[in-house]
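In this view, the complex is presented without one of its protein chains, the others remaining in place.
Coming up: chain A.
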Amino acid sequence: MVESTTPVRWLLRLLAIGYVFMLVAWPVGLLVQHTFADGLTTLTATLTDPGVVGALRLTALVTFWAVLINLVFGVTISMLLVRYEFPGKRLLSALIDVPLSVSPVVVGLALLLAYNGRDGWFGPTLEAHGIRLVFDLPAMVMATCFVALPLVIREVVPVLTEIGDDQEQAARSLGASAPQTFWRITLPSIRWAVVYGVVLSLARAVGEFGAVKIVSGNFTGRTQTATLVVEQQYQNFQQDAAYATSFLLILVSVACLVVVALLRPGRH
């Protein structure tokens, strides 16, 4: 730690607080203020609007599946990356970070291209059997999984690396099978990292906009998630409703932040 004089320290502190305030606290605060500008009327009106309720339900559904799939694959891929040697491991590791650097819009377009019903590998076949990927729930879940892919893995990998495989080897030598070792030893050791990764994925999934907008087709009342509804409300000059819906999304984020904050001490 560099020793600095008191005025410098105060200046730095002021700068940091000012920056975060101007960028985050003030805008979000305004949004909350607008939501409650005329008491609870806007909020109740929004919450009783079947369009909004449907969108929230769809968001919950997409989030549930995306987080669940991401959890299973995230933990599996983490185990693979840390515990096994195989050709192409570094490539896989690099690919996992792609969602962090690629714009969600691009992700949406790519998925649309690959899985649409007219060309692509399985789109037409599945379509012929009445199963639709694109412009429906499956593609929305896929897009959300894509953007949230690194979140579980990047949490779990360092913890797995740190704990090493000593305990797993001990379990094996004591007679535990591979699944027993995973459930009884590995998973309990990484549980906080997993929970942390899930919470981050959850927040990311709830807030996803660009990728979902493209692959869902944005059909009102059918494939519109909460974020898409906010945009539509805003464009239709229903600012109040847009603010109120945004407020609900903020509540979810805050809940996630609270969970993370509560977990942090447990992460050492």
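We adopt the following convention: contacts are C-beta pairs under 8 Å (C-beta built on N, C-alpha and C of every residue); 3 or more make two chains touch, one makes a residue touch a chain; residues count from 1.
Methods note: contacts and distances are computed from a predicted model.
Per UniProt, the protein behind the absent chain is "ABC-type quaternary amine transporter"; the candidates were "N-methylhydantoinase B/oxoprolinase/acetone carboxylase, alpha subunit", "ABC-type quaternary amine transporter", "Isoquinoline 1-oxidoreductase" or "Lactate utilization protein".
When the whole complex is considered, the residue among A:76, A:103 or A:180 that touches the unshown chain is A:180. Interface note for the absent chain: among A:34, A:132, A:154 or A:172, the touching residue is A:172. Remark: the residues of chain A touching the chain excluded from display are 166-167, 169-177, 180, 184-185, 188-189.
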